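A single protein chain has been omitted from the complex, and every remaining protein chain is retained in its original position.
Think of it as A, B and C in the order they're written, each chain with its own count starting at 1.
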């Protein structure tokens, strides 16, 4: 018997990837897809690569209809729009993996400060588990909503959290310099993502002001870091479709060797199916997978921890499938 | 004493390249740049790469003001809009290199059939020289308007015209399969030029319906071909910023060897500064230059002639500078 | 019960892709991988992306050991080397999908003329089915060896063969202009595939001399074409990792309309799981899949048929899995 999955906001890149993965999943089936596009358009009109894979008609997002049709919902809607519809769906008892940012922060005030709008479902904030299975598996199992992590936090946290928790790395000193492929900027047209502008170019953006900053801060705090937030988080766009690398610099704990730090990561991930401690992480090695490859070096008084993911894989859609598996009590690797 | 140049439609890619080249030109100076953007915006706001190179304010395109300020005008406006303003400028005696398609065809009816609008300056059609110096130099020298060729015709014609004129290649049988970088599609945002869509992709477009078709047909006819047009012209977009390659297949004349065809090209271009007959044309070898590299092979009963250019160089802006030089009686290579 | 698969020549790109696909296959398992590298090196040392997916040690290719361990062998060896080892393996009764060119031609003389070496297993030539399931399914079912098609022939033949067989397209007039991503050139280092040389470049290569030419000719003949070979086949490299597009031009049959030709393709592929007749084929839509998307247009007296594939997917490794499925009587789509 298949889990019936609905995908909200099905015309974007994360939805396309989620539908592709769910099509391969032995115990799930996409039964409904929503989009404002409507008008008889099908999933495969929005995503020609899915022709013959998913030709469902795109429908309006009606909560009661969704809840009747689906056991689980993936919300690929933008922040704000997502919680507005996730709220009634969750109230009706249908499980939700929210790929938007809406349930990642613990506090409505922080949300409003960073996102510029009031949160549509403030009561639930702080009670929704953060969907990084490697650290929050116990809360995710059986949860009714899971906040699927942002792409940058996924890479940065998987590279550093074991080091921070063990006291080897000072979270408050963390400088996170991240490099992402252009699909992270979504499907909306913009000059920055016009091929001629984006190709053969590297540039930083949202220096110190990217919305993943408070998300990273929150998890580092949960992880036991003293002051919480990173000292600086600076994302960059690089000319490739997919892939994300986070280089994280922080003060090393006294007496901690490079070997200590490596062993810490190896121990933390010894039983994890999707985190590999490697010599030389490269985004190419994790493309189209749910893997995160990590490593760490000591340089002077700093630890340099690196994590790589596919931003549409472990940074979004395959992580969402892993979360669905965990919520439903399936083996987390099913279909991945 | 410097030639005073005005650039119309200065916010696009061909204008950016023209301004960069004219800045290096020892006898020319950009003195005026127009754009609808206006509002105090400068050329270097539209093109940050030109900061410190050209910081002129972008002004409205007023014909009398343009004619007062400029000796020569480069029109980088879209077709239709270009002839509408070129007409009064040319009437006032200022020289124009028109980078749009407006003066490339010889007949207002053909223009309307392909461009879907009435031509704004039909009387001049057919009397404006086609700005391929290698073949129409005599008409270009001293001309008041020159129709700067399209990028696809430039590569295809330079590769084939000597062969067609000599009877070695049958123009009516020509299949032109062309591959262009994305900058050929201009600066206007579109899904097809969104990085994630355009990267790691090859696709044909406007199969048999591209507007450069009648332009190629016209010149091949002038060149003596029997029926004129190519049998088929199919452009493709490939994931690179600049560069264009045209592979041209046509019936070989009786008894013509590969060696004959090569010698024909070598003879035709022996004194040309910007056409090189080479062994293996590659777009990379002509990037950021005014060169066109060509070659030819015999395969069975066909000749395969290949031409490569930088679509923003010999395919647009550096060709425009070469045309300006020729119009003014300067050495064609000046500043190139 | 799993089919036990051995992969010969496991350090190249097609092997990497085959291993990845077989890992997902519900009824197959990679149990052995060979490479000259040896010395304790593992598959995941050669392909870091496969760490945790396939960590088998790379061993020498010993026929009897292979036959003991495997039910099916994928040979990813270079031509010449492949048949030399496939021969004893097949003699011992183990099934082989040969991804090299060795069994694709029907005649040892033609092979030697194009490949420059004597064929190591000439007796089998002409009796090994050509692994294009869409046309040779009946011969593939139950076969002991299948010749997995070349990437260029796959795209060109799927786009044109139904049209040729129905008499709508004249095979002898075919001009095939193909564009491939760089992975088609394999993993061996060369100047042409050095990033700085290959990036931002389009170039033709092996004009009229590519070894896929006789392979295309052979199948077109089988398909009923009069004279067999294409008039010209010219491959180009474009700056992307994966993907291949073939644009095929040929004389249209008398009275044949574009609609007729489209219907012909639609009818031919109505029941095929992996060929989609689409409006606008794009390599991006078939990346990492076993799909081939095709279309056809009429331009003047020509048909222009286009096929796109992932050169490492339907052009190599996923086609090999489809062939294995067909040989073993499994559903062809299993694991794909």
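Basically, a contact is a pair of C-beta atoms (placed from the backbone, for glycine too) under 8 Å apart; a residue touches a chain by one contact, two chains touch by 3 or more.
For clarity, every value in this text was computed on a predicted model and none was experimentally measured.
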item	value
Missing chain: touched chains present in the view	A, B, C
Per the touch definition above, residue among A:66, A:185 or A:234 touching the missing chain	A:234
Among B:192, B:278 or B:328, the residue in touch with the chain that has been omitted	B:278
Where the missing chain touches chain A, by residue	175, 177, 179, 181, 197, 199-205, 207-208, 231-232, 234, 236, 238-243, 245, 247, 249, 280-284, 287, 297, 299-302, 304, 306, 308
Those residues of chain C which, in the complete complex, touch the missing chain	13, 182-183, 187, 189-191, 193-196, 198-200, 239-241
On chain B, residues whose C-beta touches the chain left out of the figure	24, 48-49, 51-52, 200, 273, 276, 278, 280, 282, 284-289, 291
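Everything below uses one rule, namely that only the chains that are shown with their structure count from here on.
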item	value
Pairwise touch network: line, ring, star, complete, or other	complete
Chain centroid nearest the full-protein CA centroid	C
Chain-chain pair with the highest tally of contacting C-beta pairs	B-C
Mean-CA-position distance for chain C and chain A (Å)	36
CA centroid of chain B to CA centroid of chain C, Å	39
Overlap residues in chain B, where contacts from two or more other chains coincide	199-200, 239-241
